[in-house]
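Only one protein chain is missing; all other protein chains are in place.
As written, the chain order gives the labels A and B, with residue 1 at the start of each chain.
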Amino acid sequence: MTRRQRHDDRYTRRDLLQRAAVLAGTGVALDLWGLRAQVLAAPGTRPAPIGNLLIVQGVDAESLDPHVTTSGASKGMMWAMYDKLLERSPDMKIIPWLATQWRVIGETTWELKLRDNVYFHNGEKFGAEHVRDTITRFKNPNIRNVYAGQLRPVRDVQVVNPLTVRIHTDGPFALLAEVLSLYCEILPKAITGGEVDPTRRAIGTGPYKFTEWLPGQRMVLDFAERPHFSGQPRVRRLVWRPVSEAATRLVELKTGAAHLITPVDPIQVPELEATKNVDVIAFRQLSSQIVVLNSLKVRQFQDARVRQALNHATDVDTLIRTVMRGAAYRLGSAFGPGIPGYDDALRPYAFEPDRARQLLSEAGFRDGFEVTLFSPEGRYLNDRLASEAIAAMWTRVGVRTRVQVMDWSPFVQGVLGKTHDAFFFQQVGVLLDATVSINFDSERKGAAWQGYHNEEANRLIQDAVKTMDATRRNDLYKRLNQIVYRESPWVFLWNQQGVYAKQKRVAGWTPHTDGIIRLGDIHLS
Amino acid sequence: MGRFLIQRLVHLLWVLLAVSILVFLLIHMSGDPIRLLTPLDAKPEDVERVRALYGLDQPIPVQYVRFLQGALRGDLGESFRYQRPAFELVMQRLPATALLALVTLGLTITIGIPVGLWIGARAGHAVDWVISLVTFVFISLPSFWLGVLLILLFADRLRLLPPSGFESPAHLVLPCLTLSVYTSGLITRVVRADVSDVLRQDFIRTARAKGVGERTVLGHHALRNALISTVTVLGLQLGNLLGGSVVVESVFAWPGVGWLMLQGIQTRDLPLVRAVVLVVGTAFVLINLVVDMLYLYLDPRIRYDHSR
Partner (left out) sequence: MITAAKPVPAPLRAATRRRRPGQFHAGLAIVGTVLLLAVLAPHLSPHGFADQDLLRSLQPPAWVAGGDWGYPLGTDRLGRDLFSRLLFGARVSIAVALLSVGLGGGLGTVLGLTAGYTGRWVDRVISRLIDVQLSFPPVFIAIAVMAALGQSLVKLILVLALVTWVQYARIARATTLSVREREFVLAARALGADEGRVVLRHVLPSILPPLLVVAAVNMSNVILAEAALSFLGLGIQPPTPAWGSMVSEGRAVQSLAWWNTVFPGMAIAILVIGANLLSDGLQRRR
């Protein structure tokens, strides 16, 4: 290990040992390091950030290069160091961030006003040129950026003045603001110019700066000395650790080593609620769990009645109560609340096995048929358990179902190759266009598309992207939702409850419904 | 001795070649790695472009040749997931596994050999019976179960020790304890058996008749023989331990190479798995080499049985 690493190790160890020892003894945490920092801060200046915050997630970042990372866990880490032009509030509304205002000029030009007095960790002052260079880099085909296509409609970026930028697009690109609020973290010239390798060192404008990353072990960030426009970091050091076992994450939190853990298996919630000094925070996630029915493979699924029957055959409420331990919210249609196109007039399919049998009979399958339900193992919360329960329910109405559990890789091959009869799945749904395109558009035949065909749906999907007016666009999605609800190419299950557990002394933080940690004003009280 | 060494090194190259081919085949046979690296909502053009960037669009033999060319220059490729040289990632994690192995070995030797000697000399007595029973149970316990129970007891219930990771020396305790239970049980039994064997033999009786002290009898003769078997077994054990005792590392989230390999396989990160396997394979062969040389030193009568 380098000397630097050993030094940091000592710091972390000492701190953790102190904390663990004291917590175990008296239950009161005396952060000696933090108290000293406060004492040393001169009166009148901002209070120095104190303490180490340890966040334990299920997986580690894939890379230090923000344009390459894809998982929610990675993004949480990246967005502590890097900023995007726009951001999302906890209920996923678009808010200004590095861009303070944005508007559309004509159909193919967006103008963004940029924030002043923002600096990168290496001293560069943020301006329009950075936006231009970063977007160019984002679209560079030699970067392993799987989301480069999200900005394909961008033709060029014009620097009007250091704080104003105009983005010209090929054709109307209604979703630019949405895309910029989720992708394209802004990079300094040191990186876009090639001087610094972003997989080795991160330099952003965020409230925390990069200190060290041991892949698979820990990521360490320290507060950036310059104050950040979103508020000042109140934590001195952030440490992220990946721990893949839910049980182990739980014990880390209970012993006081971790301050914030995610994801929490809902079955652990009662135990957490009974633990002193621990808070459980639950929220309705944007991502939804469904069962996708492959009408290309199973001819019975080509009949909408059969698909509706399966919706009626699945006792979702009981599944939520038992398999998900109450930690899920019934999904009535393709989109849950918070997503454009959500329609609360669409009631969830009632659990009526008799009606299911009747529908099957009407469709000509009174004697039922055989089907295999595919599920990944441990990829989604309770995927296998839910699938096994669902298979039992379908079997009871005559659709004799066998569960086939698979490793993620072959499972994905099956989804893409459209070879699974039916499969348990999750849709993320933040960027709605991505979701509906890959699922319902029979012209584009996207990754998750399994044979669903409706001309009007195709038209609605393709028009929505070009509709600049937000209200009109939402109407299009609402109509799409109504169609998909009626024709049910999916069995609609639930929106999972996102559960975080944290020490009571962690304050100033709210979860976002997309499940990505944005630190905000987090601190240890 | 020189010829012997050269033979072993040639052997090492064979092993490495065979293993690298095996890993290649396995990873490619089991599905398209690129799909694991790209989320489902990525557009197909982007996926194909990224596939080419990873070099995965080439036919498999071409990929393998490219790998060999790189390997000869010391470059084992870049991890798909972490985008860093795979060799670097492995070497970064190797110390943790080595530490685990060494501490476990240390514990095993310091407990196993003395206890084995002690009860070997008292074969048949009550202590022998009790300890033999205990060691018998020790070698029958599944390591992952023991680990889970230890976490439950010491980390969760008693809050005495940390449950996972490697952030402090205290983190070493539970993983090493879990591994040591099996190995020290094993070594105790091996030593005991050898000691009680040796103590029965004629030359011991002769020594005793000649008035040689009990301590000398035990210390010299019994110990020397016991050491031979111990070295054999430990040689095998160390190889396994270095192999990462994947299970224990996984239970304790111990940042070693065993867990790295498991994660690598699950994400089809070919360069990473290949690098782990090659490094571990080399280490294993080298350690066996050391064990063999120790053997020769301890008992010149034993010839290394190389195929003729």
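The criterion applied here is as follows: a residue touches a chain if its C-beta (ideal position, glycine included) is under 8 Å from a C-beta of that chain, and two chains touch if they have at least 3 such contacts.
Computed from a predicted structure; not experimentally measured.
Checked against the full complex, the candidates A:D156, A:E377, A:E443 or A:D469 give a single residue touching the omitted chain, namely A:E377.
Here the missing chain is touched by one residue of B:L53, B:A98, B:I111 or B:L152, and it is B:L152. Within the whole complex, the absent chain has one touching residue among B:G116, B:G165 or B:G281, and that is B:G281. The omitted chain makes contact with subunit B at the following residues, 11-12, 14-15, 18-19, 23, 26-27, 29-30, 123-124, 136-137, 139-145, 148-149, 152, 156-157, 182, 186, 190, 193, 196-197, 200, 229, 232-233, 236-237, 239-240, 242-247, 250, 261-262, 265-266, 273, 277, 280-281, 284-285, 288, 305, 307. Residues of subunit A in contact with the chain left out of this view: 245-247, 250, 265, 267-268, 270-271, 318-319, 321-323, 377-378, 384-385, 388-389, 392, 403-407, 410.
Definition applied: only the chains that are shown with their structure count from here on.
As a whole-number value, the distance joining the C-alpha centres of subunit A and subunit B reads 38 Å. If you check the complex, the residues on subunit B that touch subunit A are 30-33, 35-47, 49-50, 53-54, 81-84, 89, 92-93, 95, 151, 155-156, 159, 162-170, 250-253, 255, 259-260, 263, 266, 268.
Against subunit B, in their complex, subunit A makes its touches with residues 1, 9, 12-13, 16-17, 20, 24, 62-63, 65, 68, 70-71, 141-142, 144-149, 199, 214-217, 241-245, 248, 251-252, 254-255, 257, 407-410, 412-413, 415-416, 428, 431, 434-435, 438, 447-448.
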